[in-house]
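Only a single protein chain was left out; the remaining protein chains are all shown in position.
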Amino acid sequence: MKKIVCLLLLLFLVTGCSSNNENVLNVLNWSSYIPDEVIRAFEEETGIIVNYSTYSSNEELLAKISSAKTGTYDLIFPSDYMVELMIKRDLLEKMDTSLLENVSNLKEEYLGLEFDVNNEYSLPFLATTIVIAVNRDHVTDPISSYNDLLNEKFKNNIVLLDDQRIVIGMANQALGYSMNDVNATHLDNARDWLLTLKKNVKAFDSDSPKTFLITNEVDIGVMWNAEAALALQSNPNIEIIYPLENGALSLDNYAIVKGSKNTENAYKFIDYLLRADVMKTIIEEYPYINVNMETEKILDSSYLENPAANIPEEIIAKNEMVENIGSDISKYDRLWAEIK
Amino acid sequence: MNRIFKRLASLPISFYCLLLILLPLVYIFFLSFLKSDSYGGFTYVFTLQNYLKLFDVVYLKVFAQSFFIAFITTVICILISYPFCLFVNEKSKMVQSILMTLVILPFLTNSLIRTYGWMVLLRKEGIINTILLNFHIIKEPLSLMYNNLGIIIGMVYTLLPFMILPLYSSISKIDPRYIEAAKDLGASKLTIFFKIIVPLTVSGLFNGVLMVFIPCIGYFFISDLLGGGKLMLLGNLIKNQFLTARDWPFGAAISIALLLVTYLLVRIYRKSGGEMDDLGGL
Partner (left out) sequence: MQHKILKNLFIFLVFFFLYLPILVLVVFSFNTSRMNIVFEGFTFDWYKVLFENRSLLEAFKNTMIVSLVSTLCSTIVGTLSAYVLHRYNFFGKKLIVKLLYIPIVIPEIVLGISLLSIYTLMKLDLGMFTLILSHIAFSIPYVIISVKSVLTQLNPQMEDAAKDLGANAFHVFWNVILPNLVPGIISGAMLAFTLSLDDVVISYFTAGPGSNTLPLKIYSMIKTGITPDVNALSTIILVFTLFILILVSIKQMRKIKKEARV
């Protein structure tokens, strides 16, 4: 009995110590975004311990950042519109790009975008676009637009992202509106469109929609391009379709949280991820759209020849981005509860 | 010395009740009357808005869905548990204790892992469908999950022992002479069940109902994993208010509504003669 008590006290001490560890970095990132090996290699190289947590939507990220005590998280990866919102709410620390040796690796076209014109608070990490992936083993009908998904034949055969901005945006685009439309009548139409589509939807999943395709649970999926690329890798009969509508582009960014206690480590980690070869490892495991010029030069054919990974520039150019719609978000919240 | 001991010894429990039970609940109650701002915070302005919002058709639907799932789950658990406990009760004492240990055993492993086991079984190309297809029992794979059926299977599975255990303990306390007497007087099996067994086990039954129905409303991970995120239950709604929609006051109001339902069920349980100490015992 005494031995057990001693052991427990010892454990207690150990926990007390480990939480006081100085050399840490608290990263909050999307699930399935940076391979474990990359983080381990960084830890080995720098001796910094990375506490890595994940989220599956920008809204979840915002909630986590605003409810946690300042200093809880250091580095986050918000998407475009969320960067803008976080800047407005004073949640981000200004970035000092002079501390980043590899910042020149970034492609020009992804810098200075509207949500953070001078890249004062954020730098691009990866981009992603929405594609439709269709398993041609089972589905022969032509599919080119979101509206084609309403076909009654596809009952219970579609997986969608569990992301209200993307899914409602999809409905808006299918009806000819902008992805960020907040007009009440338009949103009513979007709801009706989604309720029709829902009959065909088997599941809403943001974390791993590819699994549904790979296990033949469904034959059609509307998902981020990397998920589709991975599905294609395991089943070559999957066809990748860029939707006829404008589609959605999302740019995820490095950003340092206001009040971060480990900014120096955060810069080290960003700089590490900006390296050409590190980004190559990331992008080969999770084939999103590359924003790194130097990585571009060394990418393998497996990435370049995958239509869901290497997205044509004209598609990216016509893509719409999710915008911050302010308090109108409550309309989206309600609509989302309505279709679920 | 004795008084000091009494004082000191009663401190931890008082602090515990105050800080970890009373304060959080009072705070949630307080929160539920605050106005939420669009930035995900709240302003200290009194409002009933959050409670009125509960009566919005959209959210009433969520309540209805959750209670429906919880109700079906509870009924299925009762239908399985009664015969199971009665049959087990007929075995020898030794066998009884082994069987009841076997009921508890799976629940000492991780509940998520067991839910994952069901995912492997229920998939379109999962084990059940594969076997049924290979034996030509079905032609098309059945939709066993990513719908209400999947959620109910998961809930029944996870919560069944919470019905079996209290029911078994009250069934095993029935004096067998009652049943024999009834038999001698020519009562049919159904009459014995409804006139003797059910009334004598009613507190165990309500104990089970309470321990099945209430968690069923809150287990968001089962509807997430086995329901495919298509059906919003109260657990998911509360989780969303706190972790994504950032409307804490509304989330607090839903929680208070849920507490009221719990309170009602506890009252029924107490009326049926149940003891508080018997609740939640695995």
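The chains carry the letters A and B, assigned in the order they are written, with residues numbered from 1 in each.
Definition applied: a residue touches a chain if its C-beta (ideal position, glycine included) is under 8 Å from a C-beta of that chain, and two chains touch if they have at least 3 such contacts.
None of these values were measured; they are calculated from a predicted model.
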| item | value |
| --- | --- |
| Residue among A:93, A:207, A:320 or A:338 touching the omitted chain | A:207 |
| Residue among B:103, B:174 or B:187 touching the omitted chain | B:103 |
| Listed residues A:46, A:67, A:233 or A:281, member touching the removed chain | A:67 |
| Touch list for subunit A against the chain that is not drawn | 5, 8, 11-12, 14-15, 19, 24, 26-28, 31-32, 36, 40, 51-54, 56, 67-69, 71-73, 205, 207-208, 210-211, 214-215 |
| Missing-chain contacts mapped onto subunit B | 1-2, 5-6, 9-10, 12-14, 16-17, 20-25, 27-28, 31, 80, 83-84, 87-88, 90, 99, 101-103, 105-106, 108-121, 123, 125-127, 130, 157, 160, 210, 214-215, 217-221, 224-225, 235, 238-239, 242-243, 248, 251-252, 255, 258-259, 262, 266, 276-277, 279-282 |
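Heads up, the rule we're going with is that only the chains that are shown with their structure count from here on.
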| item | value |
| --- | --- |
| Separation of subunit A from subunit B, taking each centre as the mean of its C-alpha atoms, in whole Å | 35 |
| Subunit A residues touching subunit B - in the complex, by the definition given at the top | 57, 59-60, 62-64, 66, 89, 156, 162, 198, 201-205, 215-217, 326-327, 329-330, 333-334, 337-338, 340 |
| Sites on subunit B touched by subunit A in the complex | 38-41, 56, 58-59, 62, 123-125, 143, 146, 228-232, 237, 242-247 |
